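Yeah, one chain of the complex is gone here, protein chain that is, but the others are all in their spots.
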Amino acid sequence: MKDRTKYFAYPYVVWIFLFIALPAFLVLLYSSTTKESNGLTTIHFTLENYKKFFQPIYLNILWDSIYLAAVSTVICLILGYPAALIISNTHVSKRNTLLFLCILPMWMNMLLRTYAWMTILGNNGILNNFFAFIGLPTFNMLYTRGATVMGMVYNFIPFMILPIYTALSKMDKGLLEAADDLGADKKTVFTKVILPLSMPGVISGIIMVFMPAVSTFIIPQLLGGNKSMMIGNLVEKLFILNGDWNFGSAISMVMMIIILLSMSIMNKFDIDKEGGARLW
Amino acid sequence: MVKKYLSKIYMGIIFIFLYAPILVLAVFSFNESKSRGNWTGFSLKWYIELFHDHDIRSAFYYTITIAIITAIVSTVLGTIAAIGINAIKGRQKALILNVNYLPVVNPDIVTGISLMILYISFNMDFGFNTMLLSHIVFSTPYVILSILPKLKQLDVHMTEAAMDLGATPMYALRKVILPEIKPGIITGFLMAFTLSIDDFIISYFTKGEGVTNLSIVIYSMARRGVRPTINALSTIMLTVVLLLMILINKRTNGHEKSKKTNRSEV
Partner (left out) sequence: MDNVIIQLNNITKKFDGEIILDDITLSVKKNEFVTFLGPSGCGKTTTLRIIGGFERPDEGEVYFDGQLINDIPPFKRQLNTVFQKYALFPHLNVYENIAFGLRIKKMDEKNISTKVERMLELFNLKNYGKRRIDQLSGGQQQRIAIARALVNEPKVLLLDEPLGALDLKLRKEMQHELKAMQKQLGITFIYVTHDQEEALTMSDTIVVMNDGIIQQMGSPIDIYNEPENAFVADFIGESNILSGVMIDDYLVEFLGKRFECLDAGFGRGEEVDVVIRPEDLDLTPAGEGKLEGIVKSVIFKGVHYEMDIDARGFEFLVHSTDMAPVGATVGLTLTPDDIHIMEKGD
């Protein structure tokens, strides 16, 4: 009987071919052709676009993006792990409220969350006004690399807390008691039991923070000013300002590959997919 | 005991970090002066200005219209697709799910430019239609992902039981399957709606002449510096999202709770 129900999927199969697979293929096509390719007759395949990306100026942007995203990820981990641990140790009745409070900001427009930091970090912003009020010197915080990192941590920290929490909460509390029973002190329990068991959550947290961080262009644009051009900004610039689609497509392909690689790493460590799905 | 206090303080700091910027934004939307650091008095003038701003009003109109249509279309499309995908097995299913997953994992910027290239390749005029289509494209996978688990939970014999009692496959679908997966459908609908309202990057690449949404307006205003009207707009949007989230949460929690109490009665 199931045989017939499966036809229900067919319109959508056509749909995803047209609007997901085909566009991805077009990006690939643009990335491997020259700008002069107009129509099928004059199409000209090349690896120039990819080669161009390996010039120092562009590679530097890539490394810089990876560096800033990595720094943000580490900060998220350092701040997020204790938070996840605390939530998982909270009584059930309060746990859901804490979780809800962690998820809520993710559902607010990312632009707004980022914009909010502009009002705080600006030269006439709240922090500087506060510093002036208590007699400290004011300084320039907005439009710096620090501001970019700050914005990324702020935007993506929930992606770190949630998977770690999920891993921790799935942990059998009996294990901790067993470790206690076997004479492990608190530090040993943490390093030998809790930390290893929460590793899948940590890894998926790292990837879930790193992925959007490395590809963002709003945050460096609004908070970093011109100080930190990230790979997302480059793509945007190439498409919107320069109209260099071929090169832009090549960079997009690189981004897509980085992301898909990260995803497949995450799938290896397969934490429960539901936790991930809820996150999004 | 000390540990408990430290935990509370730590969580307090985390939540201050998460919510203070939003709160500041909201508070200063009621500030009289244009300054973002000094409080000079309560005023609704930024809200009034907001409602008189033609660009914002039109962006608001497009945002809501697109969100509603997106939510409806992707829910219908996604529900039908999910039911079909659930019936497929093996490699075919894995392939469909992986392609379906692409917009979820891909950076929005890549999804955005790939759709932009698609529209240009087919000589489509950029505007309302391209933006709407894009929103449906990236929302539907989420709808499917929220319905599929419900279908999986469904007792495999449920449809058979209905047919055994004389129901045609279509009748079984309407009277048994759809009611059973309704929570997933509603979650999917709300998700599609929220995603559409919130989207900036994909809209940014697929917008057209005279058609923008609120996120794009905020972006272009923010690039020119901080403006209190955005504060007002942000506050309104935040409130709406907050209400929506509380609604969704109430729904899911309420569901679980009613189930729990039902069980305890037995």
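In order of appearance the chains are A and B, and numbering begins at 1 in each one.
By definition in this document, contacts are C-beta pairs under 8 Å (C-beta built on N, C-alpha and C of every residue); 3 or more make two chains touch, one makes a residue touch a chain.
Since this is a predicted model, take the numbers as computed values, not measurements.
Trainee: From the list B:96, B:162, B:190 or B:222, which touches the chain that is not on show?
Mentor: With B:96, B:162, B:190 or B:222 as choices, the missing chain is touched by B:162.
Trainee: Hey, which of B:176, B:214, B:230 or B:245 is the one touching the hidden chain?
Mentor: The single option touching the absent chain is B:176.
Trainee: Spell out, residue by residue, where the missing chain touches chain B.
Mentor: With respect to the unshown chain, the touching residues of chain B are 155, 157-158, 160-169, 171, 175-176, 179-180, 182, 259, 262-263, 265-266.
Heads up, the rule we're going with is that only the chains that are shown with their structure count from here on.
Trainee: Where the CA atoms of chain A average out and where those of chain B average out, how many Å apart are those spots?
Mentor: Computed from C-alpha means, the inter-chain centre distance equals 18 Å.
Trainee: For the complex, give me every residue of chain B touching chain A.
Mentor: Interface residues on the chain B side: 7, 10-11, 14-15, 17-22, 24-25, 28, 35-38, 77-78, 80-81, 83-88, 96, 99-100, 102-111, 113-118, 121, 133, 137, 140, 142, 144-146, 149, 159-160, 163, 169, 173, 194, 197-198, 200-201, 205, 215, 218-219, 222-223, 226, 230-231, 234, 237-238, 241-242, 244-245, 249, 253.
Trainee: Over in the complex, which chain A residues touch chain B? Could you list them?
Mentor: Listed in rising order, the residues are 1-13, 15-17, 19-24, 26-27, 30, 79, 82-83, 86-87, 89, 96, 98, 100-105, 107-120, 122, 124-126, 128-130, 154, 157-158, 211-212, 215, 217-218, 221-222, 232, 235-236, 239, 245, 248-249, 252, 255-256, 259-260, 263, 274, 277, 280.
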